[in-house]
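This report concerns only the one structure given below.
Note that one protein chain is taken out, while the other chains of the complex remain in position.
Read from first to last, the chains carry the letters A and B; within each, the first residue is number 1.
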Amino acid sequence: MKYFPHTPEDIDSMLQVAGLKSMDDLYGEIPSQLLFNREFALPEAMSEAEIRKFIDSLGDKNGKLVCFAGAGVEDHYAPSIINPIISRGEFLTAYTPYQPEISQGTLQYIFEYQSMICELTGMDVTNASMYDGCTATAEAVMMSVAAAKKRNKVLLSATMNPKVKRVVETYAKYNGIEIETVAEKDGVTDIADLEAKLQGDDVAGVVLAQPNFYGIVEDYSGVADVCHAKKALMIMNVNPMSLAVLKTPTEWGADIACGDAQSLGIPMNYGGPYVGYLACTNSLVRKLPGRIVGSTTDVDGKRAFVLTLQAREQHIRREKANSNICSNQSLMALYVTIYMSLMGSKGLKEVNKLSYAGAHYLADQLVATGKCTMAYDKPFLNEFAVKTTVDTKTIQAALLEKGILGGVRISDDTLLLCVTEQRTKAEMDLLVETVKNL
Amino acid sequence: MIRNYDKLIFELSKEGRVGYSLPKKQVEGYCMCCGLPENLKRESKPELPEVTEFDVVRHYTNLSNKNFGVDTGFYPLGSCTMKYNPRINEEIAAHHAFTGLHPETPVEYAQGALEVYYNLAASLSEISGLSAFTLNPYAGAHGELTGLMIMRQYHIQRGDLKRTKVIVPDSAHGTNPASAAVCGLQIVEVKSTAKGTVDVEDLKPLLDDTVAGIMMTNPNTLGIFETEIPEISRLVHECGGLLYYDGANLNAVLGKCRPGDMGFDIMHINLHKTFSTPHGGGGPGDGPVGVREGLEHLLPNPQVKKSDDGKFYIATDEKSSGYVSNFLGNFGVIMRAYTYILTLGRENVKMVGPLAVLNANYVKESLKNEYYLPIEGVCKHEFVFDGLADKSTGVTTLDIAKRLLDYGYHAPTIYFPLLFHQSIMIEPTETESKETLDEFIAVMKKVAKEAIENPDVVKSAPHTTPVRRLDETTAARFPKTTYKQMKG
Partner (left out) sequence: MSKIVEGLYYAESHEYVKVEGEYGYVGITDYAQHELGNVVYVDMPDVDDEVEAGADFGAVESVKAASDLISPVSGTVVEVNDALNDQPELINADPYANWVIKVQLSDASEVQNLMSAEAYKAFLGE
């Protein structure tokens, strides 16, 4: 076995040093009824060539579809240089940077990541620790409750992605946080309902989405004041790609920004790995979970980076920690750091422009078929919902025949479609043509 | 040498440079800048670097030179199982037929991916002796949290709402109590005996009808096998609680004994420890959770199932503990672990634990004259020294750790477990050769000798690393966590 370096002579001499007679003696103290004595019901070892063939055969069972689905996961272009860099063994096979003297590579790119996320969101501080956008939002909710001390109710807007919502609700259920939904009106958060639900002076935080689940860019003017007047924190779940263009959570007056950074060039990968981001204002930094990197100097005065504010974390606070997070989703943070470096703010804006143009073209063309109408008359970037005269199941089935993943079904007559810079006019026209012919 | 490279990517920026190429505009007549209402647009411009592709390649290559990975050298970091991360795993995880799948892909177009998920879950069941696995949790701590949610949901569904305590040994990882607290459970500590195992006599009075369960790892964080586990299992089950197995130390017993056979009801596995997926500087990992027969319906949604005709599908169970992730976990990590199991095969899986344990005992026995070994006897995959044997030198565990960096080793885990003041926790893993271990042993002996003969060189270590000891106090008192704050 190529992963085991032990020769029979090695084993004999090592056992001798350990004062043992046989390999069985290594487990001599274990009650015999606990020892596993049969063969595992697993396949025999495969060679690399066999594994490649086998995985190819499994890959053949997947379909290759042109992606018009979004709902939190988007098919963006991934620059070629990212994988070779993140595959360097020095990055790939390192652990959490506990020994800063030999981990400056990891620590510095996390610092760069933090800087870039703060540039996009406008926030003061961020971690690099969240698994995905759903869990990042759940952590944001727990943060708001920890910051409020004596309140444990959090409001979620009905316009949030239901996939995020159900994770937040799961965490809240076990953590003892009460979740209430703020109603939607014409596809956006009903601010009157929000105000009404804040009247009890018992709300720790309010979670809003941007763009929301229907792709709509909501106008949150005045909402921060509404929240803050009742001492509730304003939390925004935002697609970071959109922040090259859209008003930042800080500009809206939010206290916490969170979301999934998958849209920053990370392959869709059937749901992961991605990286969630969680950023906040300075006043909340002690409640921010996870790893945070700060700059400092070494004994020679040289600039260096180090994990800081560690006394917040689970390995020190144990049951008093606000979160059990140990990961820092480093490698994926490196992924998006490289992506943002390559794109710059100009490139990110360009991606938004291309996606915007495509999505608006597609929407117009679909409406022109007579089979669709816009579900909402609201501004959107690259994702939108249409009402259909034909059952959405029928539409999606027809599109699959053409090799198209036709968006995300919201209901029998509502379909959510997403366009990125990767979609060509020919692909969009094929989609429209197929719907038209139904 | 470029080890002195000290630029930030922002410091390479020059206005007008670009590092991207994007497709041509596909349609005319749609302008975002005029179409989007002004009050929805950001006012400030995000200050991201403007650099070329080549700038980026060189910058991050230079940064990587200031890092130490398993590929660089021996990484005896206790409790982290820093084994070799095979490259075939990476190649398979990058397979284009899988990386392009959107989570909303209809199951008929994702049969291959679902088969990978299903097969890995089934393999983990076989290896651990439990009935069913979810691969949805993203990391070990996330798996723990999911497992505890399952534990609570089990009691909630039985209408037994007063069970809100979870027992945790005093030697446990800090994550155990933190996960329990996040899950709304109160922590009760059970003491360890002088031999480092759970004190059954101390456990007995803690067991009443408010106990939801116990969280254990076996072998424990001292690398000692809890031989009284059958008795503990009997006692906890008799009082109505469940046994949770923290899979952090599964590598020790891989192929030799199974948590399911020890009486555990729920467990998590760290794919990035036991199943060789790379740690990536702290993540992404994946933390599958398994349950014994009768608890399968409590696994989180969505669940992957196989129908009688051999097709795979995605199911949700309303009795489930809930949703803990966006979709089916870190699928890319799942691909890697599956590849590792295929590579090992049934004939080699059973050798992982024994060889890891052999390596640990070899290092322990070779160093116990120079370092103080508080608990004698055969250890499992890791062991703990309580500092130097010679306590008169004034050289601390931190000093030893830093001196090892000078000699080209990653430090062991230090100051954990908390049972000892100067803990040095060493886990060599099965993929290290006798020669590597011999060199490490020689260096450890040399450092012990330096501590006596020239303690200052140890106390001021490291001397040869890209940076030396850092001012962590200032970093924490006046945190500067972004480029903007650093510039002031």
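What to note about this one:
The rule is short, and it goes like this: a contact is a pair of C-beta atoms (placed from the backbone, for glycine too) under 8 Å apart; a residue touches a chain by one contact, two chains touch by 3 or more.
Only a predicted model underlies this, so the values are computations on that prediction, with no experimental measurement involved.
Of the options A:317, A:349, A:387 or A:436, the residue whose C-beta touches the omitted chain is A:317.
Taking the complete complex into account, A:286 is the one of A:21, A:64 or A:286 that touches the chain left out. Listed for chain A, the residues touching the missing chain in the whole complex are 286, 309-311, 316-317, 320. Although one chain is not displayed, its contacts with chain B can still be listed: residues 415, 472-473, 476-477.
Methods note: only the chains that are shown with their structure count from here on.
Each chain gets a centre from the mean of its Cα atoms; for chain A and chain B, those two points are 19 Å apart.
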